[in-house]
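Omission of a single protein chain aside, the complex is shown with its protein chains in their original locations.
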Amino acid sequence: MPGDIVRASVPITFTYKNRVGHALEQYLNGFKEKKILGVKCPACKRVYVPPRTVCSSCHKPIDTMVEVGQTGVLKHFTIAHVNIVNGEILDAQQPYIIGLIKLTGASSLVSAIVKAPSQGTIKTGMKVKAVWKETAQGDYGDLTYFEPA
Amino acid sequence: MNERVAVVGYKQTKHTIDSPVARERMVYELVKSLYHDMGITKDDIDTFVLASNDFTDGRTISEVFTVPRIGAYMKDETKVEADGLNAALYAYMRILTGLYNTALVIGFSMAGSEFRVPLTQSYTMDPAYERPRGIINFYSTAALQAGAYMKKYKFTDEDLAQLTLKNIRNANNNPFAARKDPGASVEKILGSRPLYLPLREAHVSTYADGACAVVLSSKKTAKKFTDKPVWIDGVGHFMDTYYVGDRDLLAMEHLTAAAKKAYKMAGIKNPKKEIDLAEIHTNFASEEPVLTEALGLFKPGSGKDVVKSGASAITGTLPVNPSGGPLGANPVNATGLIRLAEASAQLRKEAGQNQIKGAKTAVVHAQDGPGAQLNTVFIVRR
Partner (left out) sequence: MGRNVAIISVGYNGRFISKRPDINIPELIQPAVNNALGKTKLKPEHIDAYVVGNMHTFEGVNQPHLWASDHFNGSGKPVMRIATGGTTGASVYQAAYYHVASGMYDVVMAIGWEKQDEGDSQVGLMGILLPEAFSLFHFGPDTSSDRGIAGLGGGGSTGGAAFQAMSYLTRANAGIEHIDRVAALMRSNAAKNPYAHLQQPGCTEADIAGTPIISYPLRFGHTCPTSCGAIAMILVSEEKAKKFGLTDRVAWVKGLGSGTSDATTGNLIEGQITDPAEQQICKITAKKVYSMAGIKDPRKDIQVAEVYSGFSHQDLMWPERLGLFEEGMAPKILDKGGYAIDGELPINPSGGVTSTNAIGASAMVRVGEAALQVMGLAEGGHQVKRKIENAVAHGWGGLFQFVTITVLGKTPVKK
């Protein structure tokens, strides 16, 4: 009868071994040397961060890695009060800022956490710089956040 | 070839956050009652197009169990893995060829009770860059877009709350909406749980269990089904690039391109004047000004004026989501198709308490992906 359906919870975990791929592998290798790499289109000269294997504007395969600046301008941001973990929206211990940053030499914006001694001082248009982990390992966590430059 | 295609029948479930019936039964009952209302049987349908998604259904090739429930057994059938409005778009193309005259289109999910929408959304983020970093998701993308719009056009938190309230009140009068909040107020919205500011919990669409089914017909056979056909006179769909940092968050050029294509097909030169209402797919209330402006319905940056003047209210000059939109119910996969059903109801004067007087032309919109990466637009007329 409607109203009497029984639900089964299915405790199967799907495991995937997704590859980061050719372009992002080089990006992460750059992290080992605390470098931020972009990929440059030889035709339109756009520089994309993170790198990818195709120019979205010219549709040409691209593979020329270039280093972009460690500083940039904060273009947009949101103050996050939550983290989404395994599909659940959990309160964050502290509000934190997710920004979109135009790095010097890059054509696209890169997303990152932005930290400042006082969160209220963070404004769009401000200059920010990359802060790295002391020992970088070629992991996304190496580039921990950006702070006011 | 068929020249013109119409919506000749539509029906949606009473959406809920906890359906009393299982998915297959929900779909079966909806389609059966639609056929009954229309006085037809499954044999009147030439082709079937579903919209569902294995991630939202939690089952590989999930349609193996839903297809027989819609009457497609031993018939021609296929599935779009995107919002249901794309299934309607495909069915529309199938009918245009003249190979088929009628199609059943259906979209559904159990987004209210069976899965966590943010989890299926996180599976949509790529596993090579965004997923391991964990900061960019559907919510934070919408928040970045909202923040950009609000800063550039001085659209305040109060304006956003007013806009949200408009939709909640419309949903209160919509018998199919899952969200019922008669006590909603600007203060309550402003005080709701902060997620990714400026986005708060009250701005988020209501994930629900639900389904929507639509019957399309060629002009040739439309009369057989109804004397109130709703003609699909324009369609367009375009995709944006993936990375949020590559996009123009405010211009949404690809949506404008989709709208332009649809307007051109429908012979619409000035959408601001010629469109009587819009049913659009917003996952977050903050998307409404951005999407409607990209659709050419309002001047870029006019969100504040639109809210203040009430232009997008049911009584306004260009009502947006008189149904309450996805803020009232967002059964993922069905959400955009519901917009088509709601617009059809308006044009056929069957929209009950939310009826707009004299509506003749509507724009219908659906989206997929983070920050509305893929957009689909229909122009429908009575």
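Order of writing sets the chain letters: A and B. Residues in each chain are counted from 1.
Everything below uses one rule, namely that a contact is a pair of C-beta atoms (placed from the backbone, for glycine too) under 8 Å apart; a residue touches a chain by one contact, two chains touch by 3 or more.
What you see is a predicted model; the values in this text were computed from it and never measured.
*Asks:* Which candidate, B:10, B:35 or B:90, sits in contact with the chain we can't see?
*Replies:* The missing chain is touched by B:90.
*Asks:* For the chain that got dropped from the picture, name the residues of chain A it touches.
*Replies:* 8, 10-12, 14-25, 52-56, 59, 61
*Asks:* Could you list which residues of chain B touch the chain missing from the display?
*Replies:* Counting over the whole complex, chain B touches the hidden chain at residues 1, 48, 53-55, 58-61, 63-65, 67-68, 72-82, 86, 89-90, 92-94, 96-99, 120-121, 123-128, 235-242, 253-254, 257-258, 368-370, 373-374.
Assume only the chains that are shown with their structure count from here on.
*Asks:* Report the residues of chain A in contact with chain B in the complex, numbered from low to high.
*Replies:* 2-3, 5, 7, 10, 16, 18-21, 24, 48-50, 56, 76-84, 86-89, 95, 98, 100, 108-113, 124, 140
*Asks:* Using the touch definition up top, name the residues of chain B that touch chain A in the complex.
*Replies:* 20-22, 25, 58, 113-120, 122, 127-129, 132-137, 139-140, 143-144, 146-148, 151, 193-199, 241, 243-246, 249
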